[in-house]
Each structure stands twice: as structure tokens, then as C-alpha cells.
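The complex appears here minus one protein chain, its other protein chains still in place.
Every chain is named by a letter (A, B and C) in the order it is written, and numbering of its residues begins at 1.
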Amino acid sequence: MLVYILRRVLLGLSVLLAAIVATFCIFFLGPSDPAGALCGRQCTPDRIVQIEKDLGLNKPKTEQFVTYTKGLVAGNDLGGKKCDAPCLGWSYVQNRPVTDMVKQAFPVTVSIVIGGIVVYSTLGILFGMIAARFRGKPLDRVIVGVSQFVTSIPYFVLAQLFFLYAMVYYGLIPRAKYTSILDNPFTWFTGLLGIWLFYGTVLSANYVRYVRASMIDVQNQDYIRTARSKGLGERKIAISHALRAGIAPFLTLLGLAVAAELGGAIFTERIFGLQGMGNLALTSFDTSDLPVIAGVVVVGAVIIVSLNLLVDLLYGLVDPRVKLS
Amino acid sequence: MSLGAGTEATMVADADERAPGPAPREGKSPTQIALERLRKDKVAIACLFVIGFFVLVAILAPVLVSIAGVDDQLHLDQVNPLTGLASFQSNADHPFGVKARTGEDLFYQWAYGARPSLVVGIAASALTMVVGVTMGLLAGFLGGVVDTVVSWIVDFLLSLPFLLMAIGIVPIALQRFGNPDSSGFIEEGRESTIRFIVLICVLVLFTWPTVARLIRGEVLSLREREFVQAARSLGMPTKRVVMRELLPNLTGPMIVNLTILIPAFIATEAGLSFLGVGLKDPTYSWGQTISQGVTFFDSYPIWMWIPTISVSLLVLALSLFGDAVSDAFNPQTRR
Amino acid sequence: MRWTTVVALATAGTLSLAACGGSGSSGTNSNNDAGASNTALGDAYEKVPASAGQRPDVKGPAPEIAGAKKGGTLTFNSDVTPESTDPSTQYYQDTAAIMKLTTRTLTAYRMEGGKSVLVPDMATDLGQKSKDGLQWKFTLKPNLKYDDGTPIKASDVAYSIKRSFATEELPGGPTFQIDYFKDGDKYKGPWKSGDTYSGVEADDAKGVITINLARKFETLSYFASFTMFGAIPKAKDTKTNYQLKWAATGPYKVQSYTKGSSLTLVKNTNWDAASDPARHQYPDTIQFNFGKDAATTAKAIMADNGIDQTSLTYDGVNAAVLQQALGAKRKQVASGPSNCVNWNGSTMDVNKIPLEVRKAVAAAWPIDQIHQAAGETPFDYSPGGTIGAPQVPGFTKFNLPEFPGKGQGDPAKAKAMLQAAGKLNFELSYYYSNDDEAAKNVNKVKVAQLTKAGFKVKAIGVSKTERRKKVRDPKAPVNLGQGVNTGWCYDWPQGDSIYPPLFNSTLPNNSGAGNIRDKALDKEMADIANLPVAEQGAKWTALDKKILQKYVPLVPNAYSKGSMIFGSKVHNVVIDPNQGIGDFPSIWVG
């Protein structure tokens, strides 16, 4: 198991490093004018030169990359602007370390995503199992039909309508609000609950059919037949034999889907007005604040890689066979 | 000891006896059998009609707009300058209404908007399949270093946040490949072409790894199967093994995947356009229209609802059809 | 130029954020139809008298607002996030309005029946000027305190001013102090050049701040209302992080601030109402939420449920609620003139376009269509045909027949003018943002109309960011829409903050309007600026007329308006005509 974990961690690290290189290449080697953006309104050519010097933009790209990577590990001092590790660079527009901005946005996005994962995993597995159990019956048809329907409507339209009708016009669900879990776990929970329920429910529609197919597939497995031939009751078979096997592929899917969830969080943050990483990226996109976008992408990659790692480890717990591979 | 080579294959399949699979029939490939099943599936046929309808709309867009007598010009006189909205939702001149303020015809944008949805959906998923299947085959069949490298690339690409990357890549690609003239002028047509290509590339780039992973898994299990082993031990060239033995057996998962990808891409295109990094004028797309119209969903509902319903219907039809295809290939998961 | 959202609000639903702070848009009036049905709104503007200028004798406290209640929470939602809340660098309308709640300044505007007048705030008067006009003294009122109870010293104010010279560490603020103050170009702020600066001196014992000038600055009293003329305790200065937690001197102090997301203000118990003639302290808590989608915010406020009843937004009247705002929910809208005048991309390079052609452009300019295509509404503008804003004290509003400030333009007449000048098919070239829905629509209108008028049009679509650079590029190979191309928002209500920044010949190419190079004009502007403030208005009016007629550097399109929408339990929302945004300290809930 230890070897397995080590291997996974190493793989994750190598992937992360590559993600950093790729991000750097895309965002810093591309044509852009960071100094011009940072220069502001009383801009003179001298000032641009000075800013470029401050930010090290006049140096060769390879050196810039080394500086960037070094900043991630050990921090940087950009022309008197102190940028502590992990330094993701300096925001041209906001005149702040990117790390500060990401630090602010990070817990918001992670809260949304994690809460969403809990809700949609629960609902997805629950409804998927129910549908599989009542395969071909009206209940199954209703569940599958509704999930088909929900997944077909663009998420952002649903979110807008939900926000306006459920939260604004009729006030059925309290307006979303983020408070740090460290400040007040209770308001953190109540503030995000509405979003989790909505986001999780909509997303679960994607997984209901998957879990259902997976459970049906499991039902057809030889070992379920064996369990039945032992004289085990159906409930016991469903919970102790089928569920465990049916969840394994779902876990894999979960790992794959984290990237997509981060995307979903962008729409969620935007529409529900939460200042997470997606909103941060969009704002920075609008002001061409490339270091911020790059920072968000790098941190996004970290989230994906670590959640993937977590899923892999969980998978290792569920399926004893992976320890060998 | 066995009953002899002639019955070997059927004996292997004996395990399926309990779960009644397709009854053996002479001279029919799994694809043909699946097609036959599809033909009998009423839902699948209905979905095909819906899909066909939108394909026709896309192809016949110029004809449709000329029948409706609408164009892509501004019609400032069509809207109330005070509220910016038209007084009608739909009339004979503008069956799907007009946009706020500018009075641009929405039927025109809807008809032409069908094109990018379908083209993106089909082109991107076809490309994704080609790349994904190729890489999956290479990794799964050749194994060794190739497998390690491809699997690593797959892991790497899947670790990048897709939407964030898309948001970043689009403007950069525009600047890099836009070839502006001395005054920074990028022709409108050129820009929308670039956006189109970038969008497809981004979709393909971040989706092929999923396909490759799946195909690799399939190939790994197929590789151990008797007929492939036999073909290899007989010294059949790799290319022939792949083309003759592997690919035909991958048809099922490939088609099923394709039917999942197309609606997913159509939905993604709409989402990206909503975020402002998808397609832009003069390439109309439903996602764009939705994102513009969603503000007015209560005061001018037709603006948002027509493209929303169109996208939803198309995606629904495509995914139901996909389910039907998947069922046809794999009756075990049949509803 | 105070920074504001001069560009029209992006069409709803798109996720683009306006780059600058502030409220609404800009504009002229629509066609006659609209004008007729819009009389009420249009006239509302006309009724606003010119701001009454300066009232040096006003003392605190501010007169109670009839019926105002204390208590409650007031919530602001905005799409836009403040760029910097550092008092030394802030230069945005919205941020200024927010910081008026927390930060007292030497002078301040206060609302008197819809008029905005300049009154002494922390200072006892509007400044005492020496005979040669090169030295100004401001005396602090006694017993002023920070929110932690420590006294405010004259040197704290001086320190705050000195910080504004540190443009490298704290970029983005106003720069008049660099231009006007003694050695302003040499002093680089307290970190680089040290604490001693001959331009700003303080005497803590007497509570006097002395400002030494390099040249006459008749409107310094107005400039002294900027937040850089507040007070910053040096011991608590955290340099670039001061913007995240700043010491309060006004009726409210910062309870928590998450940059880009939210700001919570609570009552400052150490604020002395008796000495403050410009502010009230009604709500217990004032909450700001930033980065909220404008359309949903607007819909929520109009729906008027729960917390939205005590919420408001300064994002303007979003198109999504326009119908309601014009009809049933009219009472939830406050709209009034702002400090901006709009010319919607009509700046013409006088060196590249011959005068006759410029006149033809003015004749053809499709003012109403542009407003409509940009999504500008009666809440965003009223007709206007001058460069200066009419509420500037002493300014007399006028309408030249060539510059009606409204209407659809006359392409046929323009074509005839071109023909007469032998300039048919003259090429007009300009940049527009092709990633902005409204800008693209406006461009379509322009191309159609100008082509009809016999011009050859080369419209160059670039990204918003790219365009920001291009329009200021001195060498840009285009002749239309360069420099200060959308319009101008004055920093204080006097001509010296309008005309010289636009037409001075010493300005770099494309950083003013029209690239006029005329020494005589420079002299004329300088002469007017050196007159006492009270005498300037009429002279600027005449100059405005002269510039329009002689140079035709731009086509005035509209006087901009500021608009706010608010829930039914929000009261006394009045737009400050000098800021284009509501006067936050006088709003109450209940």
C-alpha cells in the first residue's frame, strides 16, 4: 500500500510540475502587455521600463520561469514588493500578490465543490440504486426521465431561474452567502446549503444514470449470483455486496469529474455571486490580468491532482486489487 | 479435452447463457444486430426525427431565413427606444421576435445558430474519437514505454482545469493567430473562424484523454482474448491485428462514446459562449443568444426560451438516442 | 478625469465586468418619440440647478433629514469591485462614495435640496489662500478623532497627502498634486524621498496644514475633498496593504473587508457629528457586496423581498428591469445628473481630418441610434450639446444648431457638405471593442450612417484591452475616436478640470480630445483658470462655444446621469451631481 501511495504521489507531483510549465508557457510566453496594464493611467514609457524591471519582465523567459517556480517554493521580492511563498506572481491590475487573491477565493470554491460532491454523490448513488432496483418500473422511468431532462437544459439557465425564483422572488431558500468555516461553521453551512443542494441535485442527474448502469452491471455479476446462492437476503446483497462494487467505478468517475466540477463552480459562483476562483478568473480575464488567471489555473490543477489522489487512495481502500498494480 | 475447435467459441460464450444474450444468428455482426434493435426502438426513432429536424434547420438556414424574410441587419425601429424592447414577442415579420435595442431578428440568429452547435458537436467529437482511439490503441496495444507516456499525458491533461484553461487560451490564441495588420485589425470573419477552431481544439484537447483511457482499458482486455492472441501468434502484422481484430470489437464502445460526446459538446459550447469565451458574432450560436436573452427571460421570454428549448431538445434527443445505441450494443443495461 | 463607467453598460447577461468604478452610462436623448414620453425624466434633469459652488461658512452638524430613522442594515450590491480603497490613490466615483462613509477630508460635498455644495469638513474653512495664490493653509477643527479614539493630527493629513506622491508603490491615483504642488515632480513620497517635503507642511500644535504650490491652483478647495486629503496615522500605515484595513474618521468604520468580495461597515462611535456638516449616521451597519451580477441584483431589488427591501445598487438601471423602472417601480429609482458629458467615440483628430469634413461628421452623427444600440436609457443620459456640464457654477447651458445634442443625424446634409468640400469618400478609421456586445452594436450603427453620408469607413475591431491601449497610442494610424473618446467626467465642478485636460497643446498626442495644437487656446484657458473661482463659469461657457465652433473636435452626445435602484425600505437616495452617484451618508432604512 505504501508503495502504491508513493507512486500515486510521485505521479501527481510530476503532473503538477508539467501543469505549471504549461501554464507558464501559455500565459507568460503569449503576447501580452503586463507592464502596460500595471502602469495605470499616468503612464510614461519610463514607468513601463521601471515596472518591467521590477517584475523581471525584461529578463529572458527561461529566467522568468525559474523565478516563477522559485517564487512558488521560496517566495519572491518583486522590485520591493514582497511576495511570500507560495508566490503565484503579482497582479498587475490589483497591485497585490496573486497568492493573496487566490487564498481568498480558494476556500469559497473548495467549499462549493466539496459540498456539491457530497450532495451529488449521495443523491446520485441513492437514486441510481433505486432506479436499478426498480428497473423497468415506473419509478425507474421517472428517475431516469427526470435526470435526462435536467441534464439536457443548460446549467446556467437552470441556475439563473433557480436563483431568481427560489432565492429572490419567493425567498424559499436563503440567499447564498459565504463565511469562512473557521469563523463560523454554522453560517458557513447554512450560507452555502442552498447552493450545495441546487448544484448537487442538478449534477447528480449526471450520475444517476451512471450509477444505475453500474449497479445493473453489478447485479449481473457472477459474485452477486454466488451471494444469492448462499441464501443471503436481497437487502444484504444490495448493501454489502452490490453497493461496494457499484461504487468503485463511481469513484473513478468522481476523480475524472473534479475538473468538470471546477468548471461548474464558475457558473455557480458567477450566478450566485460568490467570490471564488472562477469569478476571480473571469474578472481577471476581463482585465487581462494574466498572472491571476495563471495562478488560478495552477491552483485549480493542485485541487484536481490532490482530489484525484484522494480518490485513488479511497479506491485503494475499496478495491484490494489495486495495491498490486 | 474439449469438444473440438468448432464449438470452442460457443463454449466460451456459455457463461452468457444465464443472462439471455442475443440469440446466435448467422452472418450478422454485432453492429448489424444493434442496428436492427435500434430500428425497433420507438424512442430512438423519435429522437432521430428531432435530430434530423435540427440538422435540416442548419443546412437549410439560408432558405429558411429567406422564406421568413428576415435578415441580419439592425432594425432600430422595431423596438421601443425607451424600454429597448419590442412590443411583440412574435409577429409575421419576426417569428421569433427581435433582440432588445438593436431589433436584430432572432429567427435569423436561431436558424444560423443551429450550425455551430451541430458543427462543433460533430466535428469536435469526431476528432476527439480519432485522437482518443488512436492514443488508446497505441497505449493499450503496444504497452511499455508508449503506454507509460500516453497514460502520463492523459493524467496531465485531465489535471488541468478545463474551463479555466479555455477562458485563458481563447484570447491568447486570438492574439497569436489573429495576424492583425499594422493597425491591429483582425477581420471579423477571420476572428470568428479562429474562435471556432480554437473552441474545437480546446474541446478535443481536453476530452480525448477520457476516450483514450476508456479505449486503452478495452484494448487491454481484448488483447488477452483468444482471437487476438491467436492472430498475434500466427504472426499477423500489428496493423492487421489492430484493423481486423481490435477495431471491429471497439465499434460498440466507440459509437456509444460518440453519442455521449456530441450532446456534451453542444452543451459545453453553449456554456462557453455564455461565459463570453465561446463563439461570437457574426457566427451566431444558441449559447450566445441564450446568454444575451437570459436577462430578459421575464420581460421578453421568447429571446431566451427558443434557443434554450432548442439546445435542450437537441441534447435530450442526442443523449436518449445515445442511450438507445448503448442499449442496442449492450442489452444488459437495457431499461 | 474621475474614473467612471463611461462605456455603456454591457448588455445584460454577459459576464464582462466594467473596468472602472461608478454607475451608469452616458448619453443624449432618444428620438422625438422617446423625448416626448420621457419628458418627466428629461425634465427632471433640467430642474436640477447648477451646484451652488462653495459655502465656506457652513458648520456642522448636518441638518437632520425629515423622517429619517436610525438603525437597521443597509446593503449595497454591485457588479463592480473597487480597485483600490487606499485613501491616497482612490480615483473612482464609486469608491469615493463608499469612502465618504469612513473617511473625512479637508473639504466635502454635501447635498442641499438636490444641489451639491462644497463645505468645510475636517478643516474649519475651504482654505486660506496667500496673496500670490501660491500658499494655502487649512486649519483642522479641534477634537477630531480616529475610530480608535486617538486624536487626528495635522501631520497625519500631511502624511496622507505625501503618500499620494508615491506613484510607484501606490499607482493609479489623481496627479494634480504632482502638477501643481511645489517640487511635485521631484518628491516621490515618504518611502523614497523621506518625510520632509516642502510642498506640504504641518503644524500639529496649531492644527494647520500648509500647502505650497508651484503655480496658482484656484480650485484647490475642490481638490481637497479627495480622500488623499484625509488623515492616515503613520504608525498604522501598512503601505500596499493599507487599502485592506484603513483607519476611519467618518461616521462608519471597517468591520471586515474582503477585497473583491465584501465590505462591512459599522458605526464609528468616535465620530463627532457636531463637527461634520456633510454626513449622517443612520443605519447601524452598511454592507457592500461586490461582484454581484448586475441583472440579478436589479431584478432582486425590484422584486423587493426580504433583504432586498433594504438593498440598493449603484450599477445603474439594468436593462432587465427597465420596463419596471419606467412603470410600476418608478419609485424605486433615483436618477440625476452626473459629472460626465458624453461624446460616444466622436473625437476627431483635427490634424488628420479637415474642418469641413469634421463638420460633415457632426451633421451626420447618429446620436439617438448610438444611445439605443448601446443600450443607454433615459436613466443614463439626457440630451446635451456642450463639452462642459451645465451644473458647473456659472455655466450657462446652450445649444448650437450644429450641435443639437440629440436627434438621428442627417446623412443627406452631411453628404452635401462633403460634396461641397470635394471630400466625398473621405476615409474615417477608428477602433472599437469587438468583444463587447454594446460596442459592436454601436459600431454597426456608425458604419451604416457614416457610409450613407458618403464616408469610407474603416472600423477596426480589437479586444477591449487592446482598444484601451490603441486609443491612447500617439502613433495610431486612425483619425476618429482617439484619446478621451467616450466622454469626460470632471473632477470638480469648474472648467479647469474640464477644458485644459482635453485641449491643452502640451498634451501627448491622443491623450486629450482632438489633438488640438493651439498656443493661443492654451493661454486663454490658463488665463481663465487663474481667475477667482466665482468669475470663471461664464468665461468657460464662452470658451466651450468657441472650441466647438472653431475646432469641431468632437460631437457632444449627452449629459450623463447617475441612477440607483433601491428597495422599498431604503430612503433618501439622491444623486450627487458632482459625483454621479448617490450620497451614501444621507441614506436611511426603515
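Annotations
Basically, contacts are C-beta pairs under 8 Å (C-beta built on N, C-alpha and C of every residue); 3 or more make two chains touch, one makes a residue touch a chain.
Quick note on the criterion: contacts and distances are computed from a predicted model.
One subunit of the complex is not drawn; among "NADH-quinone oxidoreductase subunit K", "Phosphoribosylformylglycinamidine synthase subunit PurS", "ABC transporter ATP-binding protein" or "Heme exporter protein C", its UniProt record names it "ABC transporter ATP-binding protein".
One chain is not depicted; across the entire complex it touches A, B. The missing chain, though absent from the display, is touched by one residue of A:7, A:61, A:82 or A:228; that residue is A:228. Checked against the full complex, the one of A:7, A:53 or A:321 touching the unshown chain is A:321.
What chain B contributes to its contact with the hidden chain is residues 1-7, 10-11, 13-15, 17-18, 20, 22-26, 37, 40-41, 331, 334.
Residues of chain A that touch the chain left out of the display are 135-136, 221-223, 225-234, 241, 244-245, 248, 318-321, 324.
Heads up, the rule we're going with is that only the chains that are shown with their structure count from here on.
The touch graph of the protein chains shown is complete. Centrality by Cα centroid goes to chain A. Centroid to centroid, with C-alpha atoms defining each point, chain A and chain B lie 23 Å apart.
Inter-chain centre distance (chain A to chain C, centres taken as mean C-alpha positions): 40 Å.
Listed for chain A are residues 160, 270, 282, 288, each touching two or more other chains.
Counting partner chains per residue, chain B has residues 171, 175, 274-275, 291, 294 touching two or more of them. Across the complex, chain B meets chain C through its residues 74, 76, 79, 81-85, 100-102, 171, 174-175, 180, 182-186, 188, 191, 274-276, 280-281, 291-296, 298-299.
For chain A in complex with chain C, the touching residues are 33, 36-42, 47, 50, 80-81, 93-96, 101, 104, 160, 163-164, 168-171, 175, 178, 270-271, 273, 275, 279-280, 282-283, 286-288. Partner chain B is touched in their complex by these residues of chain A: 11-12, 14-16, 18-19, 22, 26-27, 30-32, 135-136, 140-141, 144, 148-149, 151-157, 160-161, 209, 213, 216-217, 220, 222, 225, 256, 259-260, 262-263, 266-267, 270, 277-278, 281-282, 285, 288, 290, 293-294, 296-297, 300-301, 303-305, 308.
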